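Before any comments, here is the structure.
For this view, one protein chain was removed and the others were kept in their places.
A and B label the chains in the order they appear, each numbered from 1.
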Amino acid sequence: MWKAEIHVTLKDAVLDPQGKAVRSVLGSLGYSAVEKVRIGKYLEMVLNVDSRAEAERQLDEICHRVLANPVIEQYDYQLVEVPR
Amino acid sequence: MKFAVVVFPGSNCDQDCIHILRNVLHQEVTAVWHQDASLDDAQCVILPGGFSYGDYLRTGALACFSPIMAAVQDFADQGGLVLGICNGFQILLEAGLLPGAMLRNRSLRFVCKPQLLRVENNKTPFTHLYGEGRLIQVPIAHGEGNYFLDPEGLEQLRKNKQIVFRYADATGNASSEANPNGSVDNIAGIINAAGNVLGMMPHPERSSEAVLGGADGLLLFQAAIAYLAERG
Partner (left out) sequence: MLKPEEIKQTQAWKAMGLKDEEYQRICEILGRLPNYTELGMYAVLWSEHCSYKHSRPLFKYFPTKGPRILVGPGENAGAVDIGDGLAIVMKVESHNHPSAVEPYQGAATGVGGILRDIFTMGARPIANLNSLRFGNPQDEHVRRLVRGVVAGIGDYGNCTGVPTVAGEVGFADCYSGNCLVNAMSVGLAPHELITQAVADGVGNPVMVVGSTTGRDGIHGATFASAELSEENEEKRPSVQVGDPFTEKLLIEACLELIQSGVVVGIQDMGAAGLTSSSAEMAGKAGCGIEMDLTLVPQRETGMNSYEIMLSESQERMLVVPKAGTEEQVKAIFAKWGLHAVVVGRVTGDGMLRIFHHGQLAAEVPAKSLSTDGAPAYVPPAEKPAYLDELWQYDFQQLPDLELEEIQEAFWQLLTSPNIVSRRWVWEQYDHHVQLGTLVGPGSDAAVLRLPGTKRGIALTIDCNSRYCYQNPRVGAALAVAEAARNIYAGGGEPVAITDGLNLGNPEKPDIYWQLRETVLGIAEACEALGTPITSGNVSLYNETEGQAIYPTPIIGMLGVLEDAQKHATIAFKNAGDLILLVGELGEELSGSEYLEVRRQLIAGPGPKLDLAAEKRHGEFCRTAIAQGLVNSCHDISDGGLAVALAECAMAGRIGAQVRLHSSKRRDGLLFGESQARYVLSLSEEDYEAVRDLAVEHGVPISLLGRVGGAEFAVELGENRVIEADLQKMLELWNTGLERLLGEK
């Protein structure tokens, strides 16, 4: 069994209205060091497969097809083996 | 003419579209459940507004995997007329039938109000009854209508005259103030390169009866009917 921790984020070229709003609030609270905020999604998924390679193959497909929209989003993930 | 209105779990403008087509325009309409595989012999397919799958993950992202979407794709490939309104537009984007993607409104708020649109292309099956550059009033109601497309794609849209509606002000100017959601180039609606799949954020079915505050949207449905009648 493999557990995937997936991050889906907006591509750099895409404006993130939420991130912009948070950045502006942080600025007004005096956190002037904050230069950039981007908001994305975090997903956890447990896959019942035997190998890391198979987990990666399925995850790439799932991320590309469903979890992220390639027009605006990118993804990455970490895989950890978990006991069955 | 025979219309099909696709009902996804969470669609909520399906009955409104059916009402206008059936009771105002006296057309034949069937509601097609998203798990059906066939559009019967519909001549025009409408993907209605609403919140299919609660807008969870991304707007339209889960609905585009419904079984009926394969039939919609085939229908579109064969030149069938497809109209996506609001959430229906979002589904068409996610399904890849139209280019681009939707982001949250610039204000981060849902916005429901009357909206002026400029007709940019009146040579489509849906807009040939409008004069070019005509201003029409069609309400909007969405939280994610901030259309995004990369510059190259945008250039392509412009070149092919695929931008059908732009948000405009009372003087006909597609200004930033007139843009209710931050959409790139004030885009409110686009058509595919083949010219048979239209997606738009505003709701023409909500401006199809004078008692509801205006009937500018009715012409869009009438245009589709006239086009189909001529095509035979």
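Basically, contacts are C-beta pairs under 8 Å (C-beta built on N, C-alpha and C of every residue); 3 or more make two chains touch, one makes a residue touch a chain.
Bear in mind that the values here come from a model prediction, so they are computed numbers and not experimental data.
K.L.:
With touch defined as in the header, list the contact partners of the absent chain among those displayed.
P.N.:
Listed by label, the shown chains it touches are B.
K.L.:
Of the residues listed, B:Phe3, B:Tyr53, B:Phe75 or B:Phe126, which one is in contact with the missing chain?
P.N.:
For the chain that is not drawn, the touching residue is B:Tyr53.
K.L.:
Determine and list the chain B residues touching the chain excluded from the picture.
P.N.:
9-10, 12-13, 15-16, 19-20, 49-51, 53-56, 109-113, 139, 141, 143, 203, 205-206, 209, 211-212
To be clear about the criterion, only the chains that are shown with their structure count from here on.
K.L.:
For chain A and chain B, what's the span in angstrom between their mean Cα positions?
P.N.:
That gives a centre separation of 30 Å.
K.L.:
Which part of chain A faces chain B closely enough to touch in the complex?
P.N.:
Those residues of chain A that touch chain B are 13-18, 21, 66-67, 69, 71-72.
K.L.:
Using the touch definition from the top, list the residues of chain B that touch chain A in their complex.
P.N.:
By the definition above, chain B touches chain A via 57-58, 61-62, 65, 93-94, 99-101, 103-108, 146, 148-150, 182.
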